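Note that one protein chain is taken out, while the other chains of the complex remain in position.
We just call them A and B in the order they show up, numbering each chain from 1.
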Amino acid sequence: MLRTENLTKYFPIRKGFNPFLRREQRFVRAVDGVSISVQKGKTAAIVGESGCGKTTLARTIGLMTKPTGGKLYFEEKEIVEGKIDRRLIYRNMQMVYQDPESSLDPRMKIGRSIGEPLYGLMKWEKKVVNQAVTRSLELVGLSADFAERLPRQLSGGQKQRVAIARAIAIQPSLVILDEPTSALDASVQAQILKLLLDLQKEFNLTYILITHNIAVAKYMADFVAVMYAGNLVEYGPCKTVISKPRHPYTIALITSAPVPDPTTRNLLQTEIKGEVPSAIDPPSGCKFHPRCPFAEAICTSTVPPLEELSSGHLVACHFVNKTA
Amino acid sequence: MGSLLNIQGLTVAYDSRSGPVTAVDHVNLELKQDEFLAVVGESGCGKSTLSLSVIGLLPKPPAKIVEGSIQYKDTDLVRLSGNKIREYRGTEIAMIFQEPLTSLSPVYRVGDQIAEAILVRELRKDGKGGVESEIMQRTYKRSARQLRRMVRLRHGIPSDLREEVIRYLRLVRIGDPEQVLNRYPFELSGGMTQRVMIAMALSQEPALLLADEPTTALDVTTQAQVLKLMKELIRKVRTSILLVTHDLAVASQVADRVVVMYAGEIAEDADVISLFSHPLHPYTQGLLSCIPSGYKDESELKPISGSLPDLRSLPVGCRYAPRCPRVMDVCNKQHPQLIQQGKTQKVSCFLYDQHN
Partner (left out) sequence: MYLVTAVIALLAELLKITVTPYDPLLQNVGPSLGPPSPAHLFGTDFLGRDVFSRVIWSLPNDLFVSFAVVGIALVAGAVLGSVAAFKGGLLDELLMRFTDVIFSLPALVIAMVIAVALGPGLSHMMVALMVIWWPPYARVARGEALRVSHQNYIEAARFAGQRTVGIIFKHVLPNISLTLLIYATLDVATVVLTYAGLSYLGLSVRPPQPDLGEMISTSQDYLITAPWLPIIPGLVIAVAVVGFSLLGDGLRDALEAG
């Protein structure tokens, strides 16, 4: 369905605009060579903390930013800069954003917001669009009269449902979900996650799910990709990566996630020191080495390549044998 | 283990265009010495209002404490005037907030801010700012007032004070405290600034620390560090903690006791083990089954149907009744009270009320 090859996105740091001064370029290495693939009908979760590059990756896949390097393939066709037919691509690829408050134009009625992709991409006429909008609303559990309301009359959960309605109205094959429930209360979060899964089953949707929440990834994903400071450090089937993580960062990430069980307080036993590194001047070699309990000399000089441990399970670490 | 904080019948209302909205409704809560209590709930349940009212930081219009008492040691904090409460704030009772960047002044170095906090503490100890204690004189060779002025004018922190600042930075596990104290808040990461906030709060040697969603804005690994830190601190400096959070999982990892709030009231109050092993209130049960825990296609997520109630138009009877899977007739007619159920659990639900 979707594939990236060594995708890179660097943001140059420039102070203002001055074409006459030559400055040594420094870059924020937001995405530093990521290769993943997502199969049709499955969910690939991209997990990481702030600054790891997952949002930039999502936006690059969504064609909102130009990659600095690497290749992107959608439905087996390479997406080449300058020859992008957005109208065609967005019929099959849509996105749901994290913040329900800013996803909808506050001055547009809900119905119009949901119908916008249908007008813009399919050029349907009003009657057809209205039917599609009603159907979309019903699919996300909202009654048809919501089409006449304004965003400020809706709760956060309802707004997020509308955002989902808008994304699926055009019946895409791929939906990019950028932290779709992080801004919602627990009870609402559960409703939305369940909705997303139901929709996936019904329409065989492919999801790319960006999240920092391991529990959400566990529940929703078939495959998990763990990112750290712009690099992919571990990738594999969800169950394998989460129950038997092999990269030291993945292990830290999973053990740090609070589990609602007071009898196993693993949270208090782990100790991950340090902070997420700067994206401008990352550590040499393996970017995790300053914080890694298994780091040795080679880790400071060489970037570990992604190696396949078992079928479909890839890890980028020199000392994978230590984490078995 | 005595009771440090005892809230009885606290009711707080906010003025709004459609009339007064009760955010906290006749809440009874007790926090014991050395206890780590978590108050859990979703948005609008009143947990933040509750913590703000303990320390007197409610915006007085539009908020108003309609009735009730907050007994801290021997004093009822509700009865105190603004000035009197200020004496407790920052000394006996400290608070940390969700957004560390907005809680620290961006124009002063981090070390200076902690130093000032320490000096303020000393000034308070010396009888409200006038007389300097002998200790101050001996250790710092200057009056606390003078020192404070020096810090404010950024002449640097005098060396003895510096040692104490470093001591607190080490206490919150900041590596490289000598470097960090020269930094400005915006130069530090979220986790670091949150730890600086905790250091500042602790430098006051408070008996009670209120924490309002202190880790919500942090990454999961940083959150783990900060929570671990808070837990250690109870042991080391004998500070009791009241943690406000929306995350039940976080509460399960650090708290001794958990209070679940819904629509301004307490639904359940129990020790942490009991709450998670046999939750009594249907809302608690619902919340627990809302947390994704299993793998895809293997687990069922059972979301709570319906949505959070509008505080302006609450139902008669139990506030959870419209969404409760075990609702009975009486739930829609009468309002349940918080009753003891077992040694360490209290619940507000007619399923356990023998009197009906």
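In the analysis below, a residue touches a chain if its C-beta (ideal position, glycine included) is under 8 Å from a C-beta of that chain, and two chains touch if they have at least 3 such contacts.
Being a predicted model, the structure only gives us computed values, none of them experimental.
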Exercise for the section: Kindly name the visible chains that come into contact with the excluded chain. Expected result: A
Exercise for the section: Using the touch definition up top, pick the residue from A:T4, A:T56 or A:Q94 that touches the left-out chain. Expected result: A:Q94
Exercise for the section: Would you mind spotting which of A:N6, A:Q39, A:S102 or A:N204 touches the chain that isn't drawn? Expected result: A:S102
Handout entry: Absent chain, residues of chain A that touch it
Key = 17, 62, 64, 86-87, 90, 93-95, 97, 99, 102-108, 113, 116-117, 119-121, 163, 166
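Methods note: only the chains that are shown with their structure count from here on.
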Fill in the blank from the handout: Chain centres from averaged Cα atoms put chain A and chain B apart, in whole Å, by 33
Exercise for the section: Could you pull out which chain A residues touch chain B in their complex? Expected result: 43, 49-50, 155, 157, 185-191, 193-194, 197, 212-216, 218-222, 238-239, 242, 252-253, 255-263, 265, 267-268, 270-273, 275-276
Practice task
Write out the stretch or stretches of chain B touching chain A in their complex.
Solution key: 42-43, 175, 189-192, 219-225, 227-228, 231, 246-250, 252-255, 272-273, 275-277, 286-296, 299, 301-304, 307-308
